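All protein chains but one are shown in place.
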Amino acid sequence: MGVSVSTPVFEGPIDLLLHLVTSHEVDVLDVPLAPVVDAFVAALAEGKDAYGMEALSEFVLVAAILLELKSQRLLPGPDDVDPEDELVGWDERDLLLSRLLECRAYAAVADTLVKMTEAADRSVPRLAGLEDDFVVHAPDLLEGVTPGALAQAFVAATAERPGARIDLSHVTVVDTLTVSEAVEELAAELPVRRRVTFAELTGHLGAKIEVIVRFLALLELCKLGRVTLGQGRTFGALEIEWVGGDEPVGVGVGAIVVDEYRG
Amino acid sequence: MRDEELRRAIEAVVLVALEPVAPGLMAELFEEPVERVDAVAVELARRYERDERGFVLARVAGGWRFQSHPDQALYVERFANRDVSHRLSTAALETLAIVAYRQPVSRSQISALRGVNVDGVVRLLEQRGYIRAVGRAEGPGQPVLFGTTEMFLERLGLDSIGDLPPIEDFLPGPDAVVELEERLRPSVGD
Partner (left out) sequence: MRDEELRRAIEAVVLVALEPVAPGLMAELFEEPVERVDAVAVELARRYERDERGFVLARVAGGWRFQSHPDQALYVERFANRDVSHRLSTAALETLAIVAYRQPVSRSQISALRGVNVDGVVRLLEQRGYIRAVGRAEGPGQPVLFGTTEMFLERLGLDSIGDLPPIEDFLPGPDAVVELEERLRPSVGD
C-alpha cells in the first residue's frame, strides 16, 4: 500500500487509517475525507508509475469503505420510527459489518495462499510418464474430433488470451459512445415513436454503458425542451414523450457538451 | 498381494503417472481394498522421508504422486530453469481466496464482497486454470458459478479443498467484531 493521507488526526497509509477506524482507535467522524481525496489526486498527479494501478485501486476501495462508514455514522438516528424501519437499518449495518470482516479475513487468507504456493513450488512433480516401450491400447482419444473441431479449439486456445486477439473492430462500436451521437440517434427515433418508455427504448441494448449514455442523452434532450420525462409512480417506468417538433437538433455546434464514455 | 508386492506396484504405477493417482484407481488395478493401498502408500511416503530421499511421495489433489523434495529446490530450479514468475496480484489472490472458501460463487457475489468489479480478475484466474465454471445459479440471469480446479489444489500442494486452513482462523476476534459493531451503530439521539 503506497498511498498516504494526511488529516488533522491521522497521517499515514490509508489502509492503516481504515484499520484504526475499524479498530476504534480513530473516530471516523474526526476524519475529514477531503484530505483523503487530496491525497488521491496528488497520487494521480505523481503518475501511476509511482504507485501502480493495484495500489491506486486499493486506495479507491478503502476510501469507499471509509465513506460508507462515515455516512453511516453521520446519518441521523431513527427517531420515532416503527420497528420495521429500524430493522432495515440493522440489516444494512450488519451487512456492512460482515462484509468488512469477511474482506479482512480473505485478505489475510490470500497471504497464506501465497505461502502455501511458495512451499508447493519447492517441489516439482514427475511428468516423464511412461517409458516408450509400453504399448498403449487405450481407446482412440481423437474419436469424433473433426478437423473443424480442432480449428475451433485453436481459436478458443489463442483467442482467450487478451494479447492474442486478432480483431477487435466489432467491439469498439460498443466501447466508445458519445452522448452527442446518442442525442442524434434519439432525435431521429423519438419523433417517430412519440411516446415510449425508457425500458422499451433501451431493451435491445447489450452493454450497460450504452443504456447509461442513452439516459444522459435523454437528459440533454429534456434540457433542450425536446422531450418531457415522466414517471407515474416511484420506481415506475420512465416515460418519454417527444415534444420537440420536427426541427433538427443541433449537435456539436456548441449547444451540447460532447462527452465521451468508454465501456 | 503381500505388503511388499503392493508397495512395489504402487511405486511403479505412481512413477509412470502424469497426474496424481487416486487410491481408488490403484485399488482397482491391484484388486486390493482401497484402505490397504492407502495405508501402504502412507507408510511408503514415511519411509522415503526417513531415508532422506531426494524425492517425496506426496498426497496432492486426491491422489499420490512423486515430486522432488522441497529442500532440493535449488538444484531442481537450476535444472528445469522454471519460471515461477507467475505471481498473482493481491486482487487476484483475494478473489481466488473468496472462490476457494465460498464456492460455488458467482461474479456478482465476489464483486459485492470485494466492492469492485472483478470480471477481469475472474477471467484471469479462469485462464490460468485455477478456477472454472462449475454450474449456474437459479434465479434471474442464471449467473455462472465458479469453483476451484484440481490445478489449484496442485499449485497449493493440497490434497482436497477441505485441507484449506479454516477461514475462522483469519476472522478478526470477537473483541474486534464488537468494537466494529459499536462503530457502525447509528448513534440514536446524540
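Per-chain residue numbering starts at 1, and chain names A and B are given in the order in which the chains are listed.
Methods note: a residue touches a chain if its C-beta (ideal position, glycine included) is under 8 Å from a C-beta of that chain, and two chains touch if they have at least 3 such contacts.
Predicted model, so just to flag it, every value in this text is computed and none were measured.
Colleague: Using the document's definition of touch, tell me which of B:Ile10, B:Val60 or B:Val122 contacts the absent chain.
Modeller: From the options B:Ile10, B:Val60 or B:Val122, the contact with the absent chain belongs to B:Ile10.
Colleague: Check the options A:Ser6, A:Ser98 or A:Thr158 and report the residue that touches the missing chain.
Modeller: Of the listed residues, the one touching the omitted chain is A:Thr158.
Colleague: Provide the residue numbers of subunit B that touch the chain removed from this figure.
Modeller: Here the touching residues of subunit B are 4, 7-13, 15-19, 21, 25, 28-30, 52-55, 66-69, 72, 75-76, 78-81, 127-129, 151.
Colleague: If you put the missing chain back, which residues of subunit A would it touch?
Modeller: Touching the chain left out of view, subunit A contributes residues 124-131, 134-158, 160-161, 164, 166-167, 169-170, 173-174, 185, 188-189, 192, 204-206, 210, 214.
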